[in-house]
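On to subunit A.
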Amino acid sequence: ADVEVIHWWTSGGEQAAVSVFAKEFDKTGDKWVDNAIALGETARAAIMQRALGGDPPDAAQFNPGRQYEELISAGLLLDLTPLAEKEGWDKFIRPAETVAPCKIDGKWWCVPVNIHMNNWAWASIPAFKKAGLEVPSTWDEYIADLPKLKDAGVIPFAIGGDGGGWQVSLMANQLILAQLGAANVEKIWKDKDLDLAGGPEVLKAFQTLKALGGYADPGSPNRSWSDTTSLVISGEAALQVMGDWAQGEFQVAGQKPGVDYACLLGPLLPDAKNVRIGGDIFVFFKQKDPDVERAQLSLASMMVNPQVQAMFNTAKGSAPIRDDVDLSLANDCMKKAIEVLKQPGAVVPDQNVWRNEAFATAQNAIFSDLIYNANTTPEAAQAQFVELLKNAE
Partner candidate 1 sequence: MATSVDIRDLSLNYGAVTVLDKLNLEVGRGEFIVLLGPSGCGKSTLLNCIAGLLDISAGQIFISGKNVTWDEPKDRGIGMVFQSYALYPQMSVEKNLSFGLRVAGFKKEEIDARVKHASEILQIQPLLKRRPVELSGGQRQRVAIGRALVRDVDVFLFDEPLSNLDAKLRSDLRVEIKRLHQRLKNTMIYVTHDQIEAMTLADRIAIMRNGVIQQFDTPHTIYNKPVNLFVAGFIGSPSMNFLNGQISNDGTFETGGVRIPLNGYGWEDGAVKTGAAVLGIRPEHVTVGAGAKALPFSADVDIELVEPMGADTIAWTRLGGHSVTFRAAAEIELHAGQKVTIGFDPARGSVFDAQSGDRI
Partner candidate 2 sequence: MTTTVATEQALTQRQLKARAGRRRLAGKLSAIIGTLPMMIVAIGVFVIGIIFTVVLSFTNSKLFPSFNFVGWRQYEILWATPRWQQSVINIWFYGFGHIALCLGLGFALAVAIDQRIRGEDAFRTVFLYPFALSAVITGLVWQLMLDPNWGFQAFVRSLGYTDFTFAPLANSNTALLGMVVASVWNGVGVTMAILLSGLRGVDEEIWKAARIDGIPTWRTYISIVVPMMRGAVATALVLLVVNVVRTFDIVIAMTGGGPGISTQMPATYVIDNINSRNVGHGMAAATCMLLPIAVLIIVQAVYRWRASRRGRTT
């Protein structure tokens, strides 16, 4: 049967990755009906509105967390538990932070397809060379390099402000994580610890963000992450903090890690103890046609298939959701990540798991205002952040 899938994977690397799913699925005799809608917010809004209208797609992409909680409670989603139990998803999907968003109260509602590590820094080796510098290995080194990079005519700090400022938010999260560590991060976003959120460590992170903002280029405010990455790829910019999906862009551009670019995990820490992970999941909407349901389950099963996982994640630049994957194709950066992933307690989940999308939208606004509005002080932004957290549900 035809299975219509809505996703927002439209950039180069993403296209390659999603094509893996589509090709593999078509081989099973069913048909992947692709419905790509650029931009996550737009795509999710379309999914939700179609769900409300009683005409949901057969499968849809989300980020793990609370984005689809209403769909579950409204009973719109296909229960994947029988399939998961049959295939033993519990046993091979790891870490626990990846399982949690999909397995709620003992029932599986979605399929995680990849693990993204958000806290990477991507550095252009030629750009640093141009300024007569080595790629820094610590954050302090980098901060010291900023003025020199600027003098050399390189954009010292690459960041983009599109989509309401999620890139800035990602950056800010890193800075806060670096200040507080994994446990405290959970206290803030999960338990709404306002004292901590209003404390000096967080303020330090805000101050750093503001300072970094001064080294961004004028083209930054409404730039997409991939445009920003391409600045690093071309060597116009020195360093970008972005999730591992940026890796795909370097690959498409034919660049080699260690030669053309460097991947630095946990850029704020001397050695990476924590990784913040996110990823993508797919939900399946209940459909009347049993044949479609069969095809949906077949697609779900295929998505966690080790071979498919290997091909998909290689193309996407993300980590597979299972260990027993042939990672011979993975490059050095990827391997580095998977090592860290294995360490217990290393994983910090994305805040999406605790707070809803509305919170994220509001938080993005605060961070991007801080970085792009010269008049906004770190203190003011922190106050807004505390207020937001107080009202969050």
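Regarding selection, all candidates are chains of the complex that A comes from, given by their letters.
The definition used in the following text is that contacts are C-beta pairs under 8 Å (C-beta built on N, C-alpha and C of every residue); 3 or more make two chains touch, one makes a residue touch a chain; residues count from 1.
On a predicted model such as this, the values are computed, not experimentally measured, just so you know.
J.: If you apply the contact cut-off given up top, which option from 1 or 2 ends up touching subunit A in the complex?
T.: 2
J.: Under the stated contact criterion, what part of subunit A meets candidate 2 in this complex?
T.: Listed in rising order, the residues of subunit A that touch candidate 2 are 41-42, 44-45, 48, 52, 67, 70-71, 74, 161-165, 217-222, 356-358, 360-362, 365-366, 368-376, 384, 387-388, 391, 393.
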